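Before I ask anything, here is the structure I am working with.
Take a look at chain A:
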Amino acid sequence: MSNILTNIIFLPLFIAVILGVLRAPLKLLKVGAFFSSILVLLLVVFVIIDFDPKGNMQLITYLPWIQSAGIFYYIGVDALSLVVLTLIVLLMPPLYLYMYHEKRKGYWYNMMILQTGVTGAVLSLDLMLFYLFWETMLLPIFIMIGMYGSGMHQYNSMKITLMTILGSMSMLFSILYIGYIYFETYGIWSFSLDKLSLLSFNPQTSLWLTAGFLLAFVIKIPLVGFHTWMAPAYGSAPTPAVVIMSSIMAKLGIYGIWRFGFTLFEETLLFYTPFIITIALIGLLYYAIRAVSENNLRRMFAYSSGSHLSLIALGLFVNNIYAWGGSLYFIATHALASAGMFIMIGLTYQRFRTLDINSLGGIAQKAPLFTFFFAFFALSIAGIPGTGGFVAELLIIIGAFKENFILGFLTSFTMLSAMIYIFWMLQRVLFGQPNNSTPFADLNIKETLMLLPLVILLILTGVVPSLFTPYFEPYLTQLLGVAS
Partner candidate 1 sequence: MLNIIVILPFLSAFIMAVVYLSNTKPQRYFFYTLIGVGSPTIITILSLLSAYELLNGAPTIHTTLLTWINIGEFNIDISFMADKLSVVMISFITFIATFIHIYAAGYMKDDEAYGKFFSYFNLFIGSMLLLVLADNPIMMFIGWELVGLSSYLLIGFYHTESQNITAANKAFILNRVGDFGFIMGIALLFVSLEGTGFTFSSIKENISLIPLDTLNLIGIFLFVGAMGKSAQIPLYVWLPDAMAGPTPVSALIHAATMVTAGVYMVARYSFIYEELPDVGLFIAYIGAFSALLAAIIASYQSDIKKILAYSTMSQLGYMFIAVGLGAYSSGIFHVFTHAFFKALLFMGAGGIIIALHHEQNIFKMGGLKKQLKLVYITMFIATLAISGIPPFAGFFSKDAILMTTYASEHYLIWIMATFTAGLTAFYMFRLFFSVFHATPKEPLSVHSLDKSITYPLIVLAFGSATAGFLGVNAAYGGDALINNFLALPDRLTHISHSTEYLLGGLNVLLALSGMLLAYKMFAATANEPIENTFFSKLIINKFYVDEFYVMLIVKPIHLSSHLIANFIDPKIIDGFISIQINTYTKVAVLFSKLQNGQVRYYALYILTGLSLMSCYMIYKLGVI
Partner candidate 2 sequence: MSPDLFYLLVSLLFSIGLVGLLSRKNLFVIYMSIELMLSSVNLLLATLSKVLGDANGSVMALLIIAIIAAEAALFLAMIIHLYKEIRTIDADEFNQLSEAEQC
Partner candidate 3 sequence: MAKRAVVQNNMLELIIFSILTLFMLSGAIVMITSKQTLFSAFGFLITMVGLAGMFALLDSRFLAIAQIMVSIGAVVVLSLLTILTINARESNLPDEPNKYKWMVFSSLLIAPITFLLYKSLLTLNSNFSDMPTSTSKVVGELLFSQWVLPFEIVSILLLTAMLGAIIIVKDPRKKEEV
């Protein structure tokens, strides 16, 4: 039980390695991947059952790894990582179901490695370990876009990789420098989060170190100004990679700021707060307006997800429990909704072989069930009440109002931002007369089953948020207590 987290992280990688060594046939590979994701899901369910919402870091594993450099294999879970962890493992099985027809083996291996990368990044509490996993998850994305993408995929995969690596490099410098400062102060090397949080930096250094971290996370999110990799990468990546990028990796940017930024640079972040809030507010409308004239469905939702991630970042930097709760809640619900949406877009592509909005249309006539799911996910992205997004947006708006009136007023524009493009998109994609004579099959039973959990979760998060909030509410209260 004590090394359950290790199992969660490395099980997919382990299975991937075993299957790879055995040169498993495709069928076994599929079964193995799916089985691993289900097994991990079960393990996480165990973790959730045992989880004590009032406690701090739990299920800690602390093993020496590279002792001379003070690098430890140090993992643990608290409310924050539990939220992200849960949504990662929830999304994997549907993705594997979605990939059912995929024949290229590398695809499956990449997904398994990716899962290890993201779960590891979420659970690690040692900065070097975190950096390792952070880079691990980039590689499969690079391969998946570069090898299995469409359009200008090679160019785009280079673009995302270079931009992300720029961020990672700056983060690595910051990490190393922090370690060095620790070494200066205490005479030993350490990269463990709890030890480093004892350090105090001089203000000037701290600004640079924080900037190093922020750059990595902000590119990953991405906020406006750091976003030009996003639309091309989303546009040409295969659907599972898009889902992971939008639903998990982008959220890891937020998670990173939360976990590392707030722990290490509490005061310095205050300095950056006005900038980030401004950028996030701009992003909220900027992406939404940009999405209006976008004719590629997937790229449109890339911008949409940028818009919502800006809102999440905004909530993160507004220092009160409503905004934080909203942010954390939004991380989960937006992940579910955008995963569903991108899967629907993938299914549309499988049927029509195009994602150009102008050549779609009339789907509602041919496929009611498909229309229902499509519209549901689109509306839940728009934050209709009854889906989780609404709760989160409401909380963030309230938090912003609590901060000050102007901020609240500007944040409320999130109510309008999604409207601008989503409804027009729905009109052109689902309704009207078909522009495309390709026969359009409705969802089959497998696809419905794959999407149904997402729908149910979204509705549950929207209708009874009280089922979920107790898991992170004490944590936030505690955090705020520390902060104030």
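Methods note: a contact is a pair of C-beta atoms (placed from the backbone, for glycine too) under 8 Å apart; a residue touches a chain by one contact, two chains touch by 3 or more; residues count from 1.
With respect to how the candidates were assembled, all candidates are chains of the complex that A comes from, given by their letters.
On a predicted model such as this, the values are computed, not experimentally measured, just so you know.
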| item | value |
| --- | --- |
| Candidate touching chain A in this complex, from 1, 2 or 3 | 1 |
| Residues on chain A engaged by candidate 1 in the complex (per definition of touch) | 163, 225, 227-228, 286, 289-294, 320-322, 325, 362, 364-365, 368-369, 372, 379, 384-386, 390-391, 394-395, 397-398, 400-402, 405, 408-409, 412-413, 415-416, 419-420, 423-424, 426-427, 430-433, 464-466, 469-470, 473, 476-477 |
